[in-house]
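Just dropping this structure here.
Note that one protein chain is taken out, while the other chains of the complex remain in position.
After this line comes subunit A, so read on.
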Amino acid sequence: MTYHNPFTPPRKSATFDDFTLAEIRRAAATGIYDIRGAGTKRKVPHFDDLLFLGASISRYPLEGYREKCDTSVVLGTRYAKKPIHLKIPITIAGMSFGALSGPAKEALGRGATISGTSTTTGDGGMTDEERGHSETLVYQYLPSRYGMNPKDLRRADAIEVVVGQGAKPGGGGMLLGQKISDRVANMRNLPKGIDQRSACRHPDWTGPDDLEIKIMELREITDWEKPIYVKVGGARPYYDTALAVKAGADVVVLDGMQGGTAATQDVFIENVGMPTLACIRPAVQALQDLGMHRKVQLIVSGGIRSGADTAKALALGADAVAIGTAALVAIGDNDPKWEDEYRKLGTTAGAYDDWHEGKDPAGITTQDPELMQRVDPVAAGRRLANYLKVMTLEAQTIARACGKNHLHNLEPEDLCALTMEAAAMAQVPLAGTSWYPGKGGF
């Protein structure tokens, strides 16, 4: 009898998948870890895993387009003499001049200003263009202190002490030499063409007690006018929020692991930090335990893409959200119209993340004078404003359907979760049940 072996298809390992194998080969060939921009690319529990319940017999909705649904937010009501009034609860996150081109920064300022919201400087200081084009500008106080000076502190509308970022809690940064133009080098007091490390810790304070004194100093320098934010990466949101409040923050900015970065090690982006969804409830709990919810405002960022994400973050207790990556996409980042050029760089529109190399075909994450010409700051600013308007309308649509006349009236009771993980992280019931993991009554 002849034995015939039937065909079995070749089987690839789930553990050693194609991407993993390629990464091992890349590491073996180069001896260096992968550095890239953007946020985590793996799938983690996110706002998509939550749904709104909408009004029904027990709650009645508001009329779309007719009944008012307020979107305004005031930030910095705790100590600042001049709190910030924004028309929408969506702010533009801190992204450095250096990582981004001048026209890109200008576009962000223009778009934010049209929309009545704030934009934020970044590692590398404040430029005149940015100040000029941003009606409300938050000035970051970072460990590197590149470009830090009291004049810019005074002409800022708020100050954001950056402790960490969601993409890399506990990590510093690196702007590679190829992106250091004369202007960037000059603003940072460093020679041109060398890699610029951004320290992971502040040079002149460690721990919450020092931070309290540091915040006091910044208030004294600016005569107690400006709101002072403290930005933390999503690591220990309950304690970080509580300590920031204790140190005297007016506003806490909490950036989950999906948050974008200009350039960080891939291993860091993918393996350190907690998903945004998991960060919000502990932070809100800390504020509530201290009697500070709504007195110290909470801004949440990391993977916010739509009005639905915004509404969900607010329903969980945030006062506002911040966007980085989405704002860059709105002004033209990763646009398929540059596909031919993405191909030449060995990538494709939507996947391009070598932002640290300064070759961005869209002219956004570059200091190349020719490439950055591709960003028309007026048109790009307009696109950002359109996008922010859509996000706001989306959030209002949902809030009205839940019967709320202000986005801040959204609450966890308006939500259910699609997965056990999301139910546990957001502490809202699994759809169709009245239970979430961690809640008693099993």
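Keep in mind that, in the parts below, a residue touches a chain if its C-beta (ideal position, glycine included) is under 8 Å from a C-beta of that chain, and two chains touch if they have at least 3 such contacts; residues count from 1.
Just so it is clear, contacts and distances are computed from a predicted model.
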Undepicted complex member, UniProt protein name, chosen from "Glutamate synthase [NADPH] GlxC chain", "Putative acyl-CoA dehydrogenase", "2-oxoglutarate ferredoxin oxidoreductase subunit beta" or "Neutral metalloproteinase": "Glutamate synthase [NADPH] GlxC chain"
Candidate in contact with the missing chain, chosen from A:Ile114, A:Met174, A:Leu290 or A:Leu430: A:Met174
Options A:Gly64, A:Gly132 or A:Pro191, residue touching the unrepresented chain: A:Pro191
Among A:Arg59, A:Arg145 or A:Arg183, residue touching the chain not depicted: A:Arg145
Sole residue of A:Asp17, A:Glu67 or A:Asp204 that reaches the chain not shown, by the stated touch rule: A:Asp204
Absent-chain contact - pick from A:Thr40, A:Thr222, A:Gln297 or A:Thr310: A:Thr222
Positions on subunit A where the hidden chain makes contact: 30-32, 144-145, 148-151, 153, 174, 176-177, 188-191, 193-195, 197, 199, 203-205, 210, 213-214, 216-217, 220-224
